[in-house]
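The other protein chains are all here in position, but one chain of the complex has been omitted.
== chain A ==
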Amino acid sequence: MSFEDYSGIWVFIEVKDGEVVPVSLELLGAGKELADKRGTELAGVLIGENVTHLADYLYEYGADAVYVYDDVIYKNYRTESYMKALLECCQKYKPEVILYGATSTGKDLASAVATDLPTGLTADSTILDIEEDTGLLLASRPAFGGNIMATILCKKYRPQMATVRPKVMKALTPEPGRTGRLIEETASIKEDDIRTKVLEIVQHTTKKVRIDEADIIVAGGKGLGSASGFQLIHDLAETLGGAVGASRDVVEAGWVEHHHQVGQTGVTVTPKIYFAIGISGAIQHIVGMQNSSLIIAINSDPAASIFQSSHYGIVGDAFEIVPLLIEQFKQAFNQEVIDHV
């Protein structure tokens, strides 16, 4: 394997319901930095049905080139069809790095591609860097339940691959009218070669904000005492237009469903504001929310370790403070709107 043959930073572009998912744009932002350091090109690999037009959007977010596989066979994500397209693209154009969002699709695809190439794959990276001269990707991630950070290298294989947690990297400000190269490809795969079929896609029909996409999360823990006490969390979330999060104890006690759980065995979140109310702050919870931009903790126990991980802390009774906050927020926000009118 001659490393000189490999160049360019690639991002797998995930499309859902006809739109590029946010993490793919975030990775174009992160990939641009790597590409600039290496003096090489940033490209997106776009796979789907009726997706070619999205390339224009990707150029605006930093892609210099877009490889596109547009066919009915890619209507829904399936490991075998997407993997085949990406593998053939890799073998033909030889990138030095491929980044994927650490989503269910991105992780599934990256694992399969890494095995077939074969090459190394770093999971759930939260920090990316690249050595300018050698092109060695430095992908860092939390390990052992968040107890340590580790930098993972792949010295002897190309391309180097990593999945990257959503909401950690920053998308670039789009540059309207920016253009790039479109490379239209077809892969040698037929429907008959694919052993899985998507029979149905069922989306949760909740109007509530999804926790992994929310800018604001209000999370509650055991300190709220009971399922009815936890209603306070729902109330504040609704007032702020945020999503409801929960510690593991609360989910195990059955106060809320598992998909609200934040932490190592739940969802990793990086909202702009994270409220931790009645949450003690065990490491497995902290690893799931520590990258939030602003963390506010309310707990009656002054020694609760959550205060160590918070930007602002309040020692007090959530049942007194939160209702007041809800009331004041409603008033203040209406006031703000009136000011603008």
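The rule is simple: a contact is a pair of C-beta atoms (placed from the backbone, for glycine too) under 8 Å apart; a residue touches a chain by one contact, two chains touch by 3 or more; residues count from 1.
One rule holds in what follows: contacts and distances are computed from a predicted model.
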The complex's invisible chain, by UniProt name, from "Putative mRNA 3-end processing factor", "Electron transfer flavoprotein small subunit", "Molybdate-binding protein ModA" or "Glycine cleavage system H protein": "Electron transfer flavoprotein small subunit"
Candidate in contact with the missing chain, chosen from A:Asn50, A:Thr179, A:Thr196 or A:Ser226: A:Thr196
Touching residue (missing chain; options A:Asn50, A:Thr186, A:Ser226 or A:Asn334): A:Asn334
Hidden-chain contact residue, picked from the options A:Asn50, A:Thr134, A:Thr151 or A:Ser226: A:Thr151
Residue among A:Cys90, A:Leu240 or A:Ala276 touching the omitted chain: A:Leu240
Residues from chain A at the interface with the omitted partner, ascending: 76, 79-80, 103-104, 107-108, 110-112, 114-116, 118-124, 138, 141-157, 195-204, 210, 212, 215-216, 240-241, 258, 264-265, 272-273, 282-284, 290, 294-296, 307-317, 320-322, 324-325, 328-329, 332-334, 336-337
